[in-house]
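Of the protein chains in this complex, one is absent; all others appear in place.
For reference, chains read A, B and C in written order, and residue numbers begin at 1 within each chain.
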Amino acid sequence: MSVITTQKIAEHNSRDSCWIIVHGKVYDVTEFLDDHPGGSKIILKYAGADATEAYEPIHPPNAITDNLPTDKHLGLVDPNTVVKVVKEVTEADRRRQALLDARPSLDEIVNFHDFEAVAKMVLPDKAWAYYSSASDDEITIRENRAAYQRVWFRPRILRDVTSVDWSTTILGKKSSLPVYISATALGKLGHPDGELNLTRAAGKHGVIQMIPTLASCSFDEIVDAAIPGQPLFLQLYVNRDREITKRYVQHAEKRGVSALFITVDAPQLGRREKDMRMKFVGDDAGAKVQEGQSDVKKDQGVARAISSFIDPSLSWKDIPWFRSITNMHIILKGVSTPEDALLAYDAGCQGIVLSNHGGRQLDTARSGLENLIDIVAALKTRGPWPNPNFSVFVDGGVRRASDVLKALALGASAVGIGRGFLYAFSSYGQEGVEKAFQILREEFEMNMRLIGARNLGELVPEMVDASALHSHAGLTPSDNLYNSIYQPLRTAQFRDVKL
Amino acid sequence: MSVITTQKIAEHNSRDSCWIIVHGKVYDVTEFLDDHPGGSKIILKYAGADATEAYEPIHPPNAITDNLPTDKHLGLVDPNTVVKVVKEVTEADRRRQALLDARPSLDEIVNFHDFEAVAKMVLPDKAWAYYSSASDDEITIRENRAAYQRVWFRPRILRDVTSVDWSTTILGKKSSLPVYISATALGKLGHPDGELNLTRAAGKHGVIQMIPTLASCSFDEIVDAAIPGQPLFLQLYVNRDREITKRYVQHAEKRGVSALFITVDAPQLGRREKDMRMKFVGDDAGAKVQEGQSDVKKDQGVARAISSFIDPSLSWKDIPWFRSITNMHIILKGVSTPEDALLAYDAGCQGIVLSNHGGRQLDTARSGLENLIDIVAALKTRGPWPNPNFSVFVDGGVRRASDVLKALALGASAVGIGRGFLYAFSSYGQEGVEKAFQILREEFEMNMRLIGARNLGELVPEMVDASALHSHAGLTPSDNLYNSIYQPLRTAQFRDVKL
Amino acid sequence: MSVITTQKIAEHNSRDSCWIIVHGKVYDVTEFLDDHPGGSKIILKYAGADATEAYEPIHPPNAITDNLPTDKHLGLVDPNTVVKVVKEVTEADRRRQALLDARPSLDEIVNFHDFEAVAKMVLPDKAWAYYSSASDDEITIRENRAAYQRVWFRPRILRDVTSVDWSTTILGKKSSLPVYISATALGKLGHPDGELNLTRAAGKHGVIQMIPTLASCSFDEIVDAAIPGQPLFLQLYVNRDREITKRYVQHAEKRGVSALFITVDAPQLGRREKDMRMKFVGDDAGAKVQEGQSDVKKDQGVARAISSFIDPSLSWKDIPWFRSITNMHIILKGVSTPEDALLAYDAGCQGIVLSNHGGRQLDTARSGLENLIDIVAALKTRGPWPNPNFSVFVDGGVRRASDVLKALALGASAVGIGRGFLYAFSSYGQEGVEKAFQILREEFEMNMRLIGARNLGELVPEMVDASALHSHAGLTPSDNLYNSIYQPLRTAQFRDVKL
Partner (left out) sequence: MSVITTQKIAEHNSRDSCWIIVHGKVYDVTEFLDDHPGGSKIILKYAGADATEAYEPIHPPNAITDNLPTDKHLGLVDPNTVVKVVKEVTEADRRRQALLDARPSLDEIVNFHDFEAVAKMVLPDKAWAYYSSASDDEITIRENRAAYQRVWFRPRILRDVTSVDWSTTILGKKSSLPVYISATALGKLGHPDGELNLTRAAGKHGVIQMIPTLASCSFDEIVDAAIPGQPLFLQLYVNRDREITKRYVQHAEKRGVSALFITVDAPQLGRREKDMRMKFVGDDAGAKVQEGQSDVKKDQGVARAISSFIDPSLSWKDIPWFRSITNMHIILKGVSTPEDALLAYDAGCQGIVLSNHGGRQLDTARSGLENLIDIVAALKTRGPWPNPNFSVFVDGGVRRASDVLKALALGASAVGIGRGFLYAFSSYGQEGVEKAFQILREEFEMNMRLIGARNLGELVPEMVDASALHSHAGLTPSDNLYNSIYQPLRTAQFRDVKL
């Protein structure tokens, strides 16, 4: 393999000839520029120079080698020619480090909201924008949370709840919790170890992780981090080039993944305005690149930008093909209606996830929890429920074990949590994820005792009042004139006191 | 044509003899004073002087020549006698210019709200008050927006959505969007080119504009700005003098306008208090003049002030007369009830607009979207829906393509957007309007893919959950005492940190 | 009549012998101390001195002569012994005067809220507390307002609305408005002319005033201020001593009052905490005295404090007695249920007022507007509605002509406005009340045109959507943790700009 000087590389710094360095290797990306999902502009910024730092958090390690013909792999950088650049500590870096140092101790974290509150402070702005954003007016992401608080408990008493058991089986795999780790993208934006934080914690505590297609870590890195026998699921964005998808799926099956969650709610990625606005802060296209918000001319549609890895033509016709290439369980992730639930059932899938993609796709889509009621009712027309051959999962907005219990009482098989664990490792790494499991365990124990359910089988629909779940009230807009005059009551007042 | 010195003109500066200069011509308006829709006071302010600057933004160019007998057109100002007044740059002007300079770049505009946020800052106070105001407590204007967010999507999956098509035909005219530009008045308050911004952008992008009766630009200026074959509609305030209306309508038809939208929700103009309060800021009656909020004694009613151009006697009896003077499609703009929808249908109209005039007329009127459900149900009793001979449009509160899709799914033929485009050109001129079209296109593409509708025909009622649309909840007024004591939960706290 | 020196009076300054001066006359109130509705303490404060200033605003002029035996009327103060006290201008007086001077001009008042906003600023704290307060948590007072905004219009179009007429007949008397002035107490707290402001404005504009039992002006002063033929109603608190009530009622009838509104919702006066707290500000029991919040030991109940003028034993048995002493129309003010509405009908009353006393009595009582629906339905079982022999009035929360139209559409005969007019004269005297009438007229004209009703007879139930009126939603308490983390969307941002 040839060795190239940085001086030589620096000459190829234009659209006409564009070389870049990634992880000490030199690549000619001139012809790839227009095919880059994130647009050419962000690459050209590093033309003739080292792009590793920008590349690292938002690409799987093998992205460049997988996508670039080998004749464009030019060789190694001549290490003698590399000028060590002392990385400038920016004001933002300094500020972030100060916040990291001042984090609450892990002991002080008592619920999932705490992780999010910490992550909001310690994450770089762009990472926070990417993780926290949702589509359009962000109605659905908030509704996801609100829906759980419209379901009320009807607890039973005087049952011997000395021991309560919340373990379960998910798609044939044992799970210490009725919860799995749902796929979220670009974990390295939040922590240098990215998704491995989840894999390691999950292995240690008997929880199942769903590996994301858009992980920062490579699929194999993640599987390698698992302990022997650790169950893993795979989330799949279907590639326009089905051969790539086929290789990916079959490789996953060979490495032991047992269930394939095909994302069906993202033929195109949603407009996430918080994330979009980030590109106007500073000059770095950052996180949004990977999922396809490109700097290509918007007028031409973003379809082109994402064409290389998400296929808008995916349809029911593809299901038999998936069946033909793998024996993994096939689950459709992103179902919203009874009609589609029945189609999935009849197509021989093993389950569905009632999901709106964490509110990141279609805004004002209803919550998975709300859809659960109609969908379970529809599936009961196909046989008794729960049905051992068909699972219904729910994700979106879950922050408490009590949320999980509500979904289970209403018929869900298990519940996915994505952002919750993402924020846990973004704020405290693997330890954060383990603490998150511990919080769930404590909450499950307490809530199951207080509801009077000793195991998940005893969670019955009668234990919840979901009558308000469909109630999306529309308040009469407030009477600002009246409210500006109305003087609220006050309690008795203290005398002036110097404190 | 005679030439008159400014000295001579200046002598006619009273109610007894009142001359004014407009666009370099001299008019004797003494006898017109009491007939001026905006009241005599505002004219008398310019008695014996040049009124052009005040006249310009709030009158069509031919208003004075159309309304004043030719013997009152006295001649030209002697240019040698005109003293060039250096226009003083006021603090408000300076401030507005600074804000214009600091506007976000057009690239940074990602939704319709952005246009409005920019317009709110860069418009003169009176223009903002005139454009943004609505009647009474402004309940309806806000309800218009809120109604859309009480309709939820029920998206379908696994349909091949590689190509999606949101083009349509509106009243027989092709439209690149299922949206038309609804009429709004006094465009020059927002931008020197006024309504022409809309005409030019619409022509370029295949969108249909509805020309307002109360445009700042004259009807012919607007039509002249259209490209050959560009479809145009006309909004009509019916004049008490039917001959004026007849001339106006027939002229429009001759110039190629294909549909006449007769405003039926404004026998009298609403009380728009934000706008009314403007007259007490400074000494200029400003924008409210044109639509009839006069400085005449309120006790006598504002009816007199608007008597010259809006006729409160307009009734169903007039519809056959309209039919007799024009072959344009006749659409009633401002229908709210199934009863009136059926009357319109039976009267042979070609359609109706479910509108409450952007919340500017009757307050606590329901939203067009809410009325849509009952009205489509009623029209179905006259035959299958959609009915090729009768269109139902909706306007008010639309800010997103997803709003449009909801209305279409519920049976609307197309949707009108007024203020949205008004704010687009108020903030960025014609380019702003084009950007608005681009935003809509991107949103239509994304949302139709995510809903699973490849064309507008696939948008069916089952794709939305409108069950909460009629839900106007009344919250129990808040418990201020309890709330003043209740201490909200906090997340884990960071230690003191110097940032 | 004897003449007494101030030195002599000053000797009687104790509970054992207590003389006071009111309007230049000397009274021995020693034996009356324990019967004073406001308690003895407030009188003792002025023992041996001039009490006129404290007495004036909260008693009718003849209160003392009516209640004190003539042998306790000791004579006149010797004017030569009176030391003119220069009244100290307090900081509060100075502040209030400055605010009065800075009031908006009457031209700037465009709605009823404006009067209230001005009154809130210019009224003495205690007057504002007395007028604005309501009972307990003030839920009902706010619900009164909110109820109107849960009723939506269904306007009709294309009716010739050139002339619209909102005049009506109330209990056989012509009224220029479908509104009467409802009784409110202690008008002099708000303006030196007290209730006379209402009488004079009402006479001038053809509006009917209901005279309050607890007026600051005497009944005769008010009637004397009326023009010949001006219709007047009378509100009545029934006295435990029926002879007093009989004299009062028969005197009113003799003086031409045509209808008697017997208050039936105040067997005891409500706890109005804003008002109650006022007694701890400074040392003056102030406004609350009159209505019975005394400084007597609370433990003994406030019943004793009000025993002299409001009778808690009032019952249906008293109605025939009222019938026997007067030929005036008898109306029960304060009915809330269909059961009682039917009892009133069957008892031969001429009408009822659906009222909760402006929210000042039973808190969390429903609004009159909400009760109207059930009550009209019940009364229809007694015959066609409207019934010429039985009127149903509504009061509470009315601020707009549109509110009135909603009540009328739902079956009310007319609507009472109390605080609205009270704030009008508190801020601008008689002119304020006239302006209030003008605002109503303008609003009636506009709204009736926009609804499509040319007279009150055309206001039909189909013109309103009251389906949400009974909807008292209970929001799930907010999720403070989630809300503290959720970062609201922002519009595009301006660059830094110096303004």
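One rule holds in what follows: a contact is a pair of C-beta atoms (placed from the backbone, for glycine too) under 8 Å apart; a residue touches a chain by one contact, two chains touch by 3 or more.
Quick caveat, the model's predicted, so the values are computed rather than measured.
**Student:** Return the single residue from C:I42, C:V223 or C:L332 that touches the missing chain.
**Tutor:** Of all options in C:I42, C:V223 or C:L332, contact with the hidden chain holds for C:L332.
**Student:** From the list C:D136, C:D403 or C:D465, pick the residue that touches the absent chain.
**Tutor:** That would be C:D136, which touches the missing chain.
**Student:** Please identify which residue in C:P57, C:P155, C:P212 or C:G270 touches the non-displayed chain.
**Tutor:** Touches the omitted chain: C:G270.
**Student:** Touching the hidden chain in the full complex, which residues of subunit B are there? Just list them.
**Tutor:** Its contact residues with the unshown chain are 111, 113, 116-117, 120, 132, 137-138, 142, 145-146, 149-150, 273-274, 277, 399, 468, 473, 475-476, 479, 481-482, 484-487, 489-490, 492.
**Student:** Against the chain that's been left off, what residues of subunit C make contact? List them.
**Tutor:** 95, 98-99, 101-104, 108-110, 113-114, 116-118, 121, 136-137, 139, 264-268, 270-271, 273, 276-277, 280, 298-299, 301-303, 312-316, 318-319, 332, 334-337, 339-340, 343, 361-366, 470-477, 479-481, 488-491
**Student:** In the complete complex, which positions of subunit A touch the hidden chain?
**Tutor:** Within subunit A, the residues touching the omitted chain are 104-105, 107-108, 110-111, 137-139, 142-143, 146-147, 149-162, 400, 402, 438, 441-443, 445-447, 449-451, 462, 465, 467-469, 471-475, 480-481, 484-485, 491-499.
To be clear about the criterion, only the chains that are shown with their structure count from here on.
**Student:** Would you mind reporting the rotation angle for the C-alpha fit of subunit A onto subunit B, rounded to the nearest 5 degrees?
**Tutor:** So the angle, rounded to a multiple of 5, is 90 degrees.
**Student:** Does the subunit B and subunit C pair touch with the same residues on each side or with different residues, judged by whether over half of the numbers are shared?
**Tutor:** Different; most numbers are used by only one of subunit B and subunit C.
**Student:** Could you please state the distance in Å, as a whole number, between where the Cα atoms of subunit A are centred and where those of subunit C are centred?
**Tutor:** One centre to the other, that is 60 Å.
**Student:** I'd like to verify one number: the distance from the centre of subunit B to the centre of subunit C, where each centre is the average of its C-alpha atoms, in whole angstrom.
**Tutor:** 43
**Student:** Going through subunit C residue by residue, note those that touch at least 2 other chains and give them in order.
**Tutor:** 111, 137-138, 142, 146, 149-150, 468, 473, 475, 481, 484-485, 492
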